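For this depiction, one protein chain was excluded, whereas all remaining protein chains were kept in their positions.
Showing chain A:
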Amino acid sequence: MKLPTDLVRMYKEIHGWVGIIAGLALFIAFYAGALTMFEEPLQRWASPPSALAPPPSLKRTPELVAKVKAAYPDAARGYEVNLVIDAAHPGRVSWRAPGGKRGEHGGGATYFASLAPDGSLQVETQQRSQVANFIDVLHQQVGLPFPHWLAMPIMGGLSLLYVVAMISGIAVLMPSLVSDLFALRIGRNVKRMWLDLHNLLGLMSLPFHIIIALTAVVFAFHDEFYGAQRLAFSDAASRARPMMRAEASIEGTPTITPLQIVQRLRQQAPGFTPHQIVYGQGGGILPALRVQGSDPRYGQRGPTYGIAGLDPNTAEIVDRNFMPGMQNGWAATTTGLFTLHFGSFGGYPIRWAYFLMGLAGAFLFYTGNLLWVESRRKRERKSGAPQQTRATRVLGALTAGVPLGCVAGIAVTLAAAKLLGPAATYGVHSALYYAVFVVFTVWALARGAAKAGSELCVFGAIAMLCIPAASILGGKSLYDHSELVLVDITAVLMAIALLAMASAARSRARTGSRDSVWSSLSAEPAPRFVP
């Protein structure tokens, strides 16, 4: 398709600048986001085995609930009955400590309870690992170690830049679209190959990027959008009312038992697998008695579950707003958009696909950064600069250090979960990640992109191998399910990939084109030819 040359040139400049500002942060968001596809298995992998007795049957669960409420009156305010027992949900009944923040961005200690063989109450605090949550927050805040209120507007700004980068990138690609699309010129011109790869990745994953960008803008700015709408469209009396419904609790004790709830739900929604019954933590847009679960045939509103809102006395599904397959058209539309961000449909095959698309996205930003640095070098050289400027050198080093620091930091902090057990709090995970991240970045800045590129790939591979090593050192009861060995296998595969990259980077530094960030030759004066 023909576009005016001035338009293409303008968008090329915009694409470059927007990309270089947002690229590294987006790499972190995409890499961590790819890992959140496996948030649940990672949390189970990282959580130490529980000392609780096996859960009582659903039939005996009311007895456990009554004992919990008697011993911990706070739990009556809101608790869960877990229908799937695993390392991340080791007890039949769980609740949160009073005072802990609740809701979407809440935290606070979690208690799990079971019945000992003699029928007495057993309670355990927060055994489950925080590492999956840490990776999720890293993803949401594009790697920024700031509080939520500060990180979110920055993330929002980056998501807007991401949209601009996408539009400008398409404009730049348009004129040569037909001739370049399937041309992947692997050969002596390495920069041409990187550009082909960048274009191919960008165009082929465009639908994925459109969805991610649109949803990222919503995640960042939903409060502002709602606020602006309310300010503009609603009168003062309406604005004075709280926007969220007050916290909703269940009147009295629900007359229906967990077993009856599961049975009634099976009749009403046969394909729905319930994971958790949540009592009395409604409010906002959430019903006071709800069952969270999954139905792979439909999209789910949450990253890992959809919600059936139940009548506390009859267990009839009364709130279908988040119920997979039972939503009206409006609710299904927004759920569809969430679902396409979370990859929460179709079960694990889709999650693996999203994992790979996330990695491909991260790689897209990496190649973009690389191309920017290389073409800047070329321009500087053409304009007569004998050495690359400091800004180009720094950006070249960051392009190697930041992505590898993120990859290694997450690997180390994940491995630590297995070794440190309950000692690994959220703060410990955060400190470990940023320590590794900073060391990698500083190393890249000190050594330059060419040398650091291969060295940091080797360090990254070692960090990745900490994950299976931690599993082995972790002791007897490694996993709650043997499937979780996939975590270790994936880590080993990624270590192998990093080692392959290290060897490619090394050979390029020695023998590749001298006029490249990756060449270690160009840093020194050219060797004099001695006849």
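Please note the rule applied: a residue touches a chain if its C-beta (ideal position, glycine included) is under 8 Å from a C-beta of that chain, and two chains touch if they have at least 3 such contacts; residues count from 1.
Operating definition for what follows: contacts and distances are computed from a predicted model.
Hidden from the displayed complex is a chain whose UniProt protein name, among "His-Xaa-Ser system protein HxsD", "Iron uptake protein", "Amino acid ABC transporter ATP-binding protein" or "Nitrite reductase large subunit", is "Iron uptake protein". Contact with the undisplayed chain is limited, among A:221, A:272 or A:459, to A:221. Among A:21, A:76 or A:164, only A:164 touches the chain left out of the display.
Panel shows chain A; residues 4, 6-7, 9-11, 13-14, 17, 159-160, 163-164, 166-168, 213-214, 217-218, 221-222, 225-226, 228-230, 232-235, 238, 243-244, 284-285, 321, 327-328, 330-331, 333-334, 337 of it touch the chain omitted from the view.
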